[in-house]
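I am attaching a structure below and will ask some questions about it afterwards.
Shown here: the complex without one of its protein chains, the others still in place.
Chains here go by letter, A and B, matching the order in which they are written, and residues are numbered from 1 within each.
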Amino acid sequence: MPDTTMTGEAMYRLAEELFPICRSITGEGVRQTLKIIQEHIPLKIKEVPSGSSAFDWTVPNEWNIVEAYVEDQEGNKVIDFKKNNLHVVGYSVPIDQVMSLQELQQHLYSIESMPEAIPYVTSYYKERWGFCLSHQLRLSLKEGQYRVCINSSLTQGSLTYGELIIPGETEKEIFLSTYVCHPSMANNELSGPAVVTYLAKWLLELPRRKYTYRIVFVPETIGSLVYLSKNLKEMKKNVVAGFNISCVGDERAYSFLPSRYGNTLADRVALNVLTHKHPEFVRYSYLERGSDERQYCSPGVDLPMASIMRTKYGVYPEYHTSLDDLSLISPAGLQGSFDVLKDCIKLLEINRKYRIKCLGEPQLGRRGLYPTISTRESGNTVRNMMNFIAYADGSNDLLDISEIIGLPVDQMYPIVDALLKADLIE
Amino acid sequence: MPDTTMTGEAMYRLAEELFPICRSITGEGVRQTLKIIQEHIPLKIKEVPSGSSAFDWTVPNEWNIVEAYVEDQEGNKVIDFKKNNLHVVGYSVPIDQVMSLQELQQHLYSIESMPEAIPYVTSYYKERWGFCLSHQLRLSLKEGQYRVCINSSLTQGSLTYGELIIPGETEKEIFLSTYVCHPSMANNELSGPAVVTYLAKWLLELPRRKYTYRIVFVPETIGSLVYLSKNLKEMKKNVVAGFNISCVGDERAYSFLPSRYGNTLADRVALNVLTHKHPEFVRYSYLERGSDERQYCSPGVDLPMASIMRTKYGVYPEYHTSLDDLSLISPAGLQGSFDVLKDCIKLLEINRKYRIKCLGEPQLGRRGLYPTISTRESGNTVRNMMNFIAYADGSNDLLDISEIIGLPVDQMYPIVDALLKADLIE
Partner (left out) sequence: MPDTTMTGEAMYRLAEELFPICRSITGEGVRQTLKIIQEHIPLKIKEVPSGSSAFDWTVPNEWNIVEAYVEDQEGNKVIDFKKNNLHVVGYSVPIDQVMSLQELQQHLYSIESMPEAIPYVTSYYKERWGFCLSHQLRLSLKEGQYRVCINSSLTQGSLTYGELIIPGETEKEIFLSTYVCHPSMANNELSGPAVVTYLAKWLLELPRRKYTYRIVFVPETIGSLVYLSKNLKEMKKNVVAGFNISCVGDERAYSFLPSRYGNTLADRVALNVLTHKHPEFVRYSYLERGSDERQYCSPGVDLPMASIMRTKYGVYPEYHTSLDDLSLISPAGLQGSFDVLKDCIKLLEINRKYRIKCLGEPQLGRRGLYPTISTRESGNTVRNMMNFIAYADGSNDLLDISEIIGLPVDQMYPIVDALLKADLIE
């Protein structure tokens, strides 16, 4: 099992390594990313040809890009993809043309209110080309002719995703999903792949797992749709809880976004852990969704999935700009998310219904479970044990009991162990 | 379809025309009133003989009145039914007698705290006679002898009510009920008959109606009991929602009074419309009831009926006095009620459960449902559509979805239309 004090650093280093790669929903960037993750965990990399159907959608052509720039009359590259891959609108068609600034302006994207930020813009399903740049750079462009060059290709190819199935004692599954389609941005979205990679490492090293783990690294939307269209029947049968993992790298907040009706096991587990460990967490409505839970929780799909995040996408100011860089995330930020998700998984693994085996209260004294010397702390321990027993009536699982008696589940583990050892519960 | 800007005026004119008639729970006043309404809508006027049973009740004798006055020694008619039909206690037995002021006082009704108001008093089920007058007039009466004359009759006759059945595509019914038993008072109750008459006109002109409409103009209590005793079996089978319509003419408030358990379709529809259109509306408890919902929602009858009012009966100071006159109601007041009830009916007509036909989110872009240019407004439209789709899972009707996503139902109509056209929902 990895030393958890080191995990935050390791996750951060993985994010650093992946940061420069130009990812999109298809193309070499995704493949390169998955190959690096494969050095950590035995991911299977799968390819789905352009044109394949996924429910209401079709896999688009594969997009790749070699270089892209805008050059002024003096031959200066005033905008250059090599400096920041956000400079090119995702899925830009190729172009090599000289035009006036006025003409060029129709294809430029910047944010007036954030003059230093390069925005992140894509156009997957409408052919278009464009450049993104900081508003201050845009204002500095002089009248004149510019050479515009995008050396990209949009061709029959494939969509790439990674899948790891870690078998457990039962066919019932926990599902973890994150995405690998964003270019150089850190919180959204390299924090998700980094945390999920290390969760997978930790799971692989566990001596036993009740559940099977299905872990995917997909391009957002089209990737989750493709994956669902291939695996839905099996997943609907087996998945008991899942988490969509995105924006898990900063230190500013913990956030929760529920499933469509907010009543699944994943919701209950996430809320229990966050309530006890990070009671200040922010609770969103499903109406504020914006990631792959849109597909996983859609009508008819109905997977029991919730989202645990640090600051939610769309809420932090650097979101979808070049300011979402490696300074926004931190080892501690990643570690916090990792710990919460690990707690959720541990809780899922141990959660079950218990029943006290005797009628009336058991006599704890003759089993050494009742302290000889009474202190405030031992009083609490006995009280927690008696409260646990009072509701261990076979109708409540650990989550229910935790909610009723107000005790964090991890404080119940020693109680459960002691009572199992004393043969008092089943 | 009538020009709605004119409907308020037209309803007010109808109330004006009906105002002078002396109505009671039986008699010529009711017949006259229904005949005038018949000029607008094809009402069937029905007669039920005195002595007929209606559940626990019996139709009383028919009451009619020609004239009534109190004359002083000088021959001045100090109280005169011709000036205001509220002057006579409803169902007064005939009398022609000279008596002292002291004796007369036993039969006078006034309100000390409202010295200018003539109260509305009836004695349907105990034989009695009496006069109502303003307290200031009462105080001005001098000692002496008075001739008291009430030329009324209480004889075997019938109870009269009006019924209009407007057929729809199904046998399932919407039920509208109002009453026509109050003498010259405007809000309670000519506003109800005026609004219901124009709702009926509007319904008759609709190109199609999913529901059949059962519309009644009855005397309060005994009339609704008589009507229920004749039609209950059919109504229990068919009525899906109904509204008791009373006190719908002033401009001071909107009010809601629920059914007995507050959980019928009528309650949900009324609350949805009022919440979105008049969020300041006043919400009463069924314990504060006082109109024909007492019968329609009684145990064993259990019709799904709610009440939408402007200021509730019993709450406004002019209630059941001569101050509830034509100045209390207005075209705008009537129009407001008409519009809310029309919205309720439209919502009932369109309300049903929808199901999205594809798995995962549909690709709105290739159907032209996703805007090319992103503005805040278009963002809202897409978000509303996606939220609608998220809950259009076949288990929710429009009302449910409206409550979940917080969108008024009338803003859902274009979404439903667009999605039906794109063959995305069923």
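Everything below uses one rule, namely that a contact is a pair of C-beta atoms (placed from the backbone, for glycine too) under 8 Å apart; a residue touches a chain by one contact, two chains touch by 3 or more.
Every value quoted in this text rests on a predicted model; they were computed, and no experiment measured them.
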In the full complex, which of A:Gln97, A:Thr170 or A:Gln363 touches the chain missing from this view? A:Gln363
Which of B:Ile65, B:Leu199 or B:Leu225 contacts the chain that the document leaves out: B:Leu225
Which residue of B:His135, B:His182 or B:Arg260 touches the chain not shown here: B:Arg260
In the complete complex, the non-displayed chain touches which residues of chain A? 355-356, 358-363, 365-366, 372, 386-387, 389-394, 405-406
List every residue of chain B that touches the chain not included in the displayed model. 54-57, 125-126, 221, 224-225, 228-229, 232, 260, 286-287, 294-295, 297-301
